[in-house]
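A single protein chain has been omitted; all remaining protein chains appear in their positions.
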Amino acid sequence: MKLQDLINPAAAKELYLPVMAEIRDVRKLTELETLYTVALPGGAELGHQPGQFVAVSLFGVGEAPFSISSSPTRRGVFELGIRRVGMLTDVLAGCTAGRKIGIRGPFGRGIDVERFKGKDVLIVAGGIGLVPMRSMINYVLDRPGDFGRLIICYGSRSDRELLFTDELEKWRRNPNVDFRVTVDRGSPDWTGHTGVITTLIPGLNLDLDNLACCVCGPPVMYRFALLALRSRGVKEKDIWMSLERRMKCGVGKCGHCQINGSYVCQDGPVYHYPEIKALQEAL
Amino acid sequence: MTRKPRVAIFDFTGCEGCELNQLNFEDQLLDILAHVDIVEWREAMDDRAGEYDIAFVEGSLSTPDCIKRIHDVRRRAKVLVALGTCAVTGGVNAVKNTRPIEEVREEVYGQDKYLFPTLPALPLSAVVKVDHNVRGCPMTQIEFLKVFTALVMGKRPIEPDYAVCVECKLRENECVLERGMICLGPVTRAGCDAHCPTVGQYCIGCRGLVSEPNIAGMEEILVDHGLSLDDARRRLQLYNANQLEGAK
Amino acid sequence: MGANLDIKVRHLTRVEGHGDIVVNMRDGVLEKAQLDIVEAPRYFEAMLKGRSFHEAAIITSRICGICSLGHQITSLKATEQALGLEVSAQTVLLRKLLIHGATIQSNVLHAYFLAAPDFLGQGSVFPLVASHPEVVKRALRMKRLANDIGDVVSGRAVHPITPVPGGFTRIPTAHELQELKRRLQQEMVPDFLATVETMKALAGAIPDFTRETEFISLRCDDEYALYDGDICSTDTGRVPDSEYRRMTNEYVVPHSTSKHARANRSSFMVGALARWNNNHDKLCPTSLAAAAELGLQPGCHNPYLNTIAQVVEAGHCALDAVAIIDRLLGDGLKDEIPNQEPTRYGTGIAATEVPRGILYHEYTYDRQGRVAAANCIIPTGQNLANIDDDMKKLVPEVIGQTKAEITLKLEMLVRAYDPCISCSVHLLDVNFIE
Partner (left out) sequence: MVRFFLERDRVADLVKHLMERRTVYAPHRKGRRSFAFARTADPAAVVLDYPRTLHSVKKFFLPPREELLRFDLTDDTFAAGEPEPSGAAFLGVHSYDVAAVRRLDHNFSAGNAERNYLVRRQGAVFIGVGFEPDKFHFSGSVGIEPDDTAGCDAFLTKLLDGYVLEILTPTGRELLKGLELPPYEGNDPPAHPFQQHIYVPQSRLGRIMDKSYEHPVWAEASRTCVGCGTCNLVCPTCYCFDVQDHVDITATGGSRERTWDGCMLRGFSEVAGGEVFREGLPERQRHRVLRKFKYLSDTTGVPWCVGCGRCTAACPAGISIANIVNRLVGDAERTPVAPI
């Protein structure tokens, strides 16, 4: 029997108690999304990997998981990009600098950057999926010697919903970055590419033997992005994906985030594709 | 919050039990009053107000006059809360919708039936936008307090979307099916803390249905527990006539 | 030259349900003085038809939140009679206890929250929270305890849960009843005595008006009749409850979605004042002393004093509730299962004194135990004609006053009856045509 025996509670951790952090800055990204800069007490470092997340809480409202959007190379503070969709995020949208919020984490398995080192990095981000991917993008940009080329495919529903527009502009102008963006439906003055995100993939210039790719977006996107990548010859072993599931604890206890037998908050949210290929509920 | 929210309370076609239930918060009434200004409430006061932040509305809509008045309430309210099942689903009133309206009027008023105009009993949401619901017949006090504190704090209240059985289990009740009774708890939306089964009565479904009820399954359960299919449907209809209309 | 007067009070406040007061006087001739009932009809009959006997009381309790207990108990009694279901002595005692709780709660609510603001010249009870906090707290405390009787014995005060045909789905524990008794003795009785003092101080604001009318209530030999009894009229004496139709004679009037009623004259009155006039000899000494304090005399014909009769009665209910609890505990509580095996399918009639007067339910069941015919007559409907008659006498008497004063007197008059308009509209005489 592989059941682990009862361990001493003194050695067990307080899993559910937050640290009270402070919102330092609030920047509206779009109608729905806001970027928060958060500082831990005493200037402590969060110490995260790109792709990891924290649980954010407001007392009396609740707690929810959010990806860390800033790169670990940025010190002292970290950033969260949050879309307004419900109870907690509604109230967060009204918060201003100085407000105390509870933070637990960082949680989960982020991007295994060691396995991306020395390779071209392809990021495929749909909609709010850019929020966690931005952490990796800036990480790569801050350590240019460690990685090969950076290729970014970003898809948004419309040009009005594009996130981080000032940074997008910087990426576009960076000669070391192949930055592509598309919108499902452009406004009349949109001059860029129109179409779903998968339409960007056939036109990419890829070095298939030296590539690591990470995908993050809305649930419907994964299947199609995978098909597009596979048809370009991207190897399964070179694909990672960041998944979202409902979660309540972030520490592998509450059961909500299970995909078959796997806990997204423990084994994910960033999965190596070969690991989850066999999980029927994953994609 | 700089200013206390202005609250108004209105009643349409219903038994006013929900409003009475508000007056029955003896322990919390004074706390509630500390958070808000009650500016209009016909059952308890004379004042008539102009505009309000939160309107609590009881009852279903069943006359042309109701429809006119609810539009007026909606125009003047920032947030509109449907109070009690009559307001949320049409409630018991909607049972009359299952029979031809002329027949019903004739039965009650005979040759005088045209004296009093009537419409099918409608939930508020059939006519105006409803922001939040407090369900129950009478409205569930614990849920009212939850919605109320959420609104005072400026957050969106969440409505449970699981069955009464969940709360019944959390309280470790003996299931009334075990006592040889029937129960509508398995498809009825929770939020009452399984009040009726806790005191030995079956759940009569007064909080309306969960969002994706398996009605055929529920009917089969009722038949297995001794009702005819016809009786099973009637029992389910009591609070869900408007909702089941489409289903059949 | 005679006076002209037009009063229209739309959706009268601080009453249960929707009613308008309409008065027209032209050149000193009163053309109209009436209470229009504009509450939307709900057609309860359509809901009852074909429903199982398990559901009849659940549905009729939804006629009115204020009177839900009264409807429930009356409905259960009628159903039990129609189906030949015997109930135990314990069941009857628990029901009587419930009626006491509901009567206290309703009478206190009316006296403090709906009527008292008039005596103090206020539009609602809310200003009193600041000006008379002790009084408001006392009222809330009394209501709380009265409701707790409902919560403990019937699962919930509004739309009770546990009373079902044949008994109760849950019997309260001895501990719960002892606790109620303790609070009745330690809180309710002193609060009642304080209420008498408060009302005495306010009684000066009660208009002096009399009109002789017929009073009808239940009456029985051994107690102050609430749970059951004969129908008793101050004009014609006692008849059994099966003759209720003769004592009500309902008819439709165009200005009211509720039917009106008459017995031996053009109108009659039911409710606390009628019970006082018929049954004051059965009240407990504490209540009789309170009545004397408050100047309530037997044979009282001032409808405004209905509020005072309600207060007096609340004291009796509180003390009798203690006596009932003693009997229940003395006999030992038994975990009885409701008797729901019909021995026949026929017609049953029941009458109960609910806070506003006599409530009648009559059902006929078919052989599947489904409602085939129903007839319910509620107290407010019985009072409506009496209210109109009072208004017709009152308006000429006060015509010299300002319109605002007259309006207030009329509003207070209607409120004194504590009308329950929801009920009055929702139950009408129906025989289903198969």
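Read from first to last, the chains carry the letters A, B and C; within each, the first residue is number 1.
The rule is short, and it goes like this: a residue touches a chain if its C-beta (ideal position, glycine included) is under 8 Å from a C-beta of that chain, and two chains touch if they have at least 3 such contacts.
Since the model is a prediction, treat every value here as computed from it, not as a measurement.
Student: According to the contact rule at the top, which chains on display are touched by the left-out chain?
Tutor: Visible chains that the missing one touches: A, B.
Student: Looking at A:His48, A:Arg109, A:Arg180 or A:Arg245, which residue reaches the missing chain?
Tutor: Among A:His48, A:Arg109, A:Arg180 or A:Arg245, only A:Arg245 touches the chain that is not shown.
Student: Per the definition of touch given earlier, which of B:Val81, B:Met218 or B:Ala241 contacts the omitted chain?
Tutor: Checking the options B:Val81, B:Met218 or B:Ala241, the one contacting the hidden chain is B:Met218.
Student: In the whole complex, not just what's shown, which of B:His35, B:Arg69, B:Arg156 or B:Arg233 touches the removed chain?
Tutor: B:His35
Student: Which is it among A:Thr96, A:Thr191 or A:Gln280 that touches the chain not included here?
Tutor: A:Gln280
Student: If I consider the whole complex, including the chain that's not displayed, which of A:Arg115, A:Lys237 or A:Lys253 touches that chain?
Tutor: Per the contact definition at the top, the residue touching the missing chain is A:Lys253.
Student: Hey, which chain B residues sit against the chain that's not shown?
Tutor: 28, 31-32, 34-35, 145-146, 148-150, 152-153, 161-163, 165-166, 169-175, 177-179, 183, 185-187, 200, 210-214, 216-218, 220-221, 224
Student: Tell me which stretches of chain A touch the chain missing from the display.
Tutor: Residue positions of chain A that touch the missing chain: 1-9, 11-18, 20, 57, 59-63, 83, 85-86, 89, 100, 102, 218-219, 244-246, 248-249, 251-256, 258-261, 266, 280-281.
Going forward, only the chains that are shown with their structure count from here on.
Student: So with touch defined the way it is at the top, what topology do the chains form here? Options are line, ring, star, complete, other.
Tutor: The chain contacts form an open line.
Student: Please tell me the distance, in whole Å, between the geometric centres of chain A and chain C computed from their C-alpha atoms.
Tutor: That gives a centre separation of 65 Å.
Student: Mind pulling the residue numbers of chain C that touch at least two other chains?
Tutor: Chain C, residues with two or more chain partners: not present.
Student: Residues of chain A that contact two or more other chains, please.
Tutor: There are none in chain A.
Student: Okay, in this complex, where on chain B does chain A touch?
Tutor: For chain B paired with chain A, touching residues are 153-158.
Student: Within the complex, which stretch of chain C touches chain B?
Tutor: That would be residues 11, 13-18, 39-43, 45-47, 50-52, 55, 58-59, 62-66, 68, 109, 113-114, 117, 123-126, 129, 137, 140-141, 143-144, 147, 155-159, 161-162, 164, 168-170, 252, 254, 257, 422, 426, 428, 430, 432-433 of chain C.
Student: Spell out the residues on chain A that touch chain B in their complex, using ranges where they run on.
Tutor: That would be residues 60-61, 86-87, 90-91, 94 of chain A.
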